[in-house]
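A single protein chain has been removed from this complex, and every other one stays in its place.
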Amino acid sequence: MDMITDILTGFVSQMQKPTLAFLIGGMALAAFGSKLEIPEPVYKFIVFLLLMKVGLGAGISVRAADIVELAVPAVAAALVGIAIVLFGGQTLARLRGVTQVDAMATAGLFGAVSASTLAASMAMLDEEGIAYEGFIGALYPFMDIAALVTAIVLARLSAERKAAANISGQPGGAAALTVGEGHGNSNAQMVRGILLDTFRSAAISALLLGLALGIFARPDSVYESFYDILFRGLLSILMLIMGMEAWARLSELRRVAHAYVAYGLLAPLVHGVFGFAAGLFVHQITGFSGGGVVLLAVMAASSSDISGPPTLRGALPEANPSSYVGTSTGLGTPVAILSIPLWIILADMFIGV
Amino acid sequence: MDMITDILTGFVSQMQKPTLAFLIGGMALAAFGSKLEIPEPVYKFIVFLLLMKVGLGAGISVRAADIVELAVPAVAAALVGIAIVLFGGQTLARLRGVTQVDAMATAGLFGAVSASTLAASMAMLDEEGIAYEGFIGALYPFMDIAALVTAIVLARLSAERKAAANISGQPGGAAALTVGEGHGNSNAQMVRGILLDTFRSAAISALLLGLALGIFARPDSVYESFYDILFRGLLSILMLIMGMEAWARLSELRRVAHAYVAYGLLAPLVHGVFGFAAGLFVHQITGFSGGGVVLLAVMAASSSDISGPPTLRGALPEANPSSYVGTSTGLGTPVAILSIPLWIILADMFIGV
Amino acid sequence: MDMITDILTGFVSQMQKPTLAFLIGGMALAAFGSKLEIPEPVYKFIVFLLLMKVGLGAGISVRAADIVELAVPAVAAALVGIAIVLFGGQTLARLRGVTQVDAMATAGLFGAVSASTLAASMAMLDEEGIAYEGFIGALYPFMDIAALVTAIVLARLSAERKAAANISGQPGGAAALTVGEGHGNSNAQMVRGILLDTFRSAAISALLLGLALGIFARPDSVYESFYDILFRGLLSILMLIMGMEAWARLSELRRVAHAYVAYGLLAPLVHGVFGFAAGLFVHQITGFSGGGVVLLAVMAASSSDISGPPTLRGALPEANPSSYVGTSTGLGTPVAILSIPLWIILADMFIGV
Amino acid sequence: MYQATKIVIITERTILDVVTKLIEQGGATGYTHVEAGGKGSRGVRSAIRPGISGVMANVKIEAIVRDKAKAEAIITSVSEAYFQNYSGIAYVEPVEILRPNKFEV
Amino acid sequence: MYQATKIVIITERTILDVVTKLIEQGGATGYTHVEAGGKGSRGVRSAIRPGISGVMANVKIEAIVRDKAKAEAIITSVSEAYFQNYSGIAYVEPVEILRPNKFEV
Partner (left out) sequence: MYQATKIVIITERTILDVVTKLIEQGGATGYTHVEAGGKGSRGVRSAIRPGISGVMANVKIEAIVRDKAKAEAIITSVSEAYFQNYSGIAYVEPVEILRPNKFEV
């Protein structure tokens, strides 16, 4: 009885945290049919500022980090991204009403990383005074790119296999110019093309720019006096936006199989466990902090909602965006954000934070 | 002679206050034909941030306030909103060239509240170090919604009465889908529909969201480190925008009766007196502060220019937007903002601030 | 050998300064084909805020400045603007593939001032702790307007002379409504019209508004708590934008004569010397600071990329925007920004900073 | 190629939702809209400076319908329902389409 | 339904005001414009990335006039006045309108 009260009290106090409260507020507004909207140019800019903040902060820390300390979690992040895609793609494709390519696209987004979710978890750790490696932001592209590339490559290979089996092919498919450049015939060329598209996407470019400036320039003063100061406030607005957006995208799910709803609700938790386990492993090897383990779990749990969808829309035209955008933005992101406290509690239990 | 010099000096020093100076600067720019423009997405966002600031601040204070202290001014605010509409609608409708529905729409906007004017008065009180109840922002929706709903209901009832008298009615009117939802046949349904539309409007939603977050979550840290810090600067830009906007909307008044010009210039002062009197009354009962009295007077004096017009355009299609937007945004808002110092002086004379 | 190492080290450390690093980062992103974009409404707003900051800061200082101290550099700034146009127009018009009107338009932009470059140089002086007169921002319109008006008037007079010689004229030219108002027949009217257009342009209006508010109102508190605080951070983003923009506009130069490339690369340095010399002269007369000399050199070196092009497009329709926009935004601005350290070094050598 | 009719309605941004509802009720399988500014009997309106309240913005709505009579019925109903109180114009144009079944309910 | 003619002019955003003045002088009772991007003989132009100065933005302007001769006169005058120095194209299309008096001066 007491425990239930405890859990409930704990839950309510978690939901009162500004980050989670703004997310829930956004969903409530949208559900109520409010006409409030944050204009598109504004949220694009907020996302850019947060990514620059994460990138610059990571870049500044990378300068001082040693190579092993960095390389081990980076490899772990990439492997987690790949594992999520393999596991998620397999699982989803088996479910009723889900095509192979839609399964891969959806798993690709869930393997990739959500900037808003990562930023939210950093803010929550800061708030609780839990330390984490400053360079963590640098792990984002490893997991994100590994997941997207794996998903696209596997989906294309499977489509080619199917097309080879079924010689007639789709009419007109041959006439289409491939969206994006550099997609050649050989597999190596294909991977190069996908990589290029991914690196050029708005979110990855902003993050890498911040990283590069953090490493090679001396942006410390402007980082502290501007990007870091505005971080919390801008994040509160982004949470509101993600809440409204989640509600708007949920409606896409009415057009697709029920399997996506189940996946969207459960996958963040399962993937978070993948990330958490990888984090514990890195902790063993390099002394990675408890906060670092939390952030790796959150990255794994999160699903891309800004940069991933257009990359997939270009690379896998046959995949239905209603499925993957609805599942990721409509369910994956709010579930991942709301479950951040879970990873903090687990990390505290396993290794102390 | 001395007194005139005193008044002139006082006037000049008031106009030098950043808030008023930016407003006048905006009008001057527009009058000069400047091509400077603050992009629409930016001012939408600024208005949103200011409303969130007002709402969050009020919500945080509401937590600690007692119910009577809150309820009395809330009821007063609603009554003032209704009184302004009744009084203003009567007055305007008697003037030459003003139809019944245009009178009601215009009085509705003047009964409602302008977020920019309210924010400007809070900034001026802060600047002068005059205290006011933290929960004042929570009174905004009471006055705003009471006024808009009263105006729309009265205008519709009078139109129905006229239509019943004049059976033939307007051709095609029957075919029109009502703008907004939930407007049924019975009066109760009508009021519900109007209320829903009002609550869903961008400004009221933002304010209520801020209030709810302030009351139920713990946004104090982000409120102080972001919303409150940016408040003064963003307000200076909003004043500039309101100045340019006022000038642009003045031209609408060339198309409508002279009566609107007189109303736009005088109504803010008369309505302010209504609000001021109500404030004094609340002061007697609950010990409401002098700053609170000023803010109630300013809310009454102000006229809605962001959220009210689209609500009226949807609910009262026969009303001419040139009349009510021109009168409110073109004249009402600048007059209300420029007369803020008046209420401060009066409050100081009557009860000390 | 040592000196070369010194110079290289110095160069690398200059490029690491946040301002320059963000500029280079922007160029790199665009060159790489990144899809990152800062939305148009956002950069319009950033430019507005920086111009307000420069204007307000200058206005606040002007209050305390004496008239000679102000008038001498203002006249110098205007003369430098005119000298650049005369010199640049002559030089360019002699080169192969450059028409008279294109030469004048291009020289006009280079005589005018770039808000982003001026803001960058102020930030760099602040960073190094080098003092400069607070009113310097007030010199901007003198140089800017003098240069644009000179260029437009000269180009029009030369076109009229040509038209008089070659009576047949251009077909249809007579039917065109002149873009902008107030362009009459007599030369005085023409100059009035051009001046009006220039004063109404977004950048000059914003700067003059800031100046006027700084002089006549009391915006000191909001200046310090908002405009000044956000300055460095917003500038870093503007530098990124200018870098991406420079890369995008470079492609315009493929359509025009090679002469523009040479001019775009060299003119900022030559014009900077004009400004520097004028600054030294003012230093002799009024004791103008070393920092002030740097800023005068930078204004001269810079070329307008926001406000100047639309003014020229309206006033000189026959000039090819690919030439002047490509040369100024594509080459002039990055070269001028990257050479700011040069003027600091020179000022230190000549008079100490 | 198949004959079809394009309806165009230019009106106030605030009534986009109700106008498109009428278009769909009239039998169109879809519609497209773009933000617009303009000038007509009720003065200048602008997509970029729609006034701080937005009531001064226009929208241009287009719908392709197979049947010309249907097209005319739609613009007549929109016109009767809204153009007495709201700014707006409406017209139709002949077009040719590739996939006729896409535009039939 | 009544016959009328739609004028379409696609040109540089910076000359919107003067072009619409010519359209009104030519006898149109109104016009509608939308922000546009595009590509033609003078290269790529964009509504979303119009360059930091805005001189690289396009606008698409439409006006309905009753009389085809008037329509042709308007696009001829715009074309002669501006298309030597500014980017732009112009064309006309037949349309059918409901309320002919709305489009007559």
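Letters are used for the chains, namely A, B, C, D and E, taken in the order the chains are written, and counting of residues starts over at 1 for each.
Definition applied: contacts are C-beta pairs under 8 Å (C-beta built on N, C-alpha and C of every residue); 3 or more make two chains touch, one makes a residue touch a chain.
Remember, predicted model here, so these are calculated numbers, not experimental data.
Looking at the complex as a whole, the chain kept out of the display touches A, D, E. Although one chain is not shown, part of chain D still touches it, namely residues 1, 4, 6, 20, 24, 29-35, 64, 93-99, 102. Residues of chain A in contact with the chain left out of this view: 37, 39-40, 43, 47, 170-173, 175-179, 241-242, 245, 248-249, 252, 255, 305-310, 313-314, 317-318, 321-322, 325, 329. Contact between chain E and the unshown chain involves residues 8, 10, 34-41, 47-48, 58, 60, 72, 75-76, 79, 89-94.
Criterion: only the chains that are shown with their structure count from here on.
The interface holding more C-beta pairs in contact, when B-D is weighed against D-E, is B-D. Of all chains, the one whose Cα centroid sits at the greatest distance from that of chain C is D. Taking the mean of C-alpha positions as each chain's centre, the chain lying farthest from the centre of chain E is A. One inter-chain figure worth recording: chain D and chain E are separated by 19 Å, centre to centre, where each centre is the mean of the chain's CA atoms.
Along chain B, residues 37, 39-42, 230 each make contact with two or more other chains.
Counting only residues that touch two or more partner chains, chain D has 48, 79.
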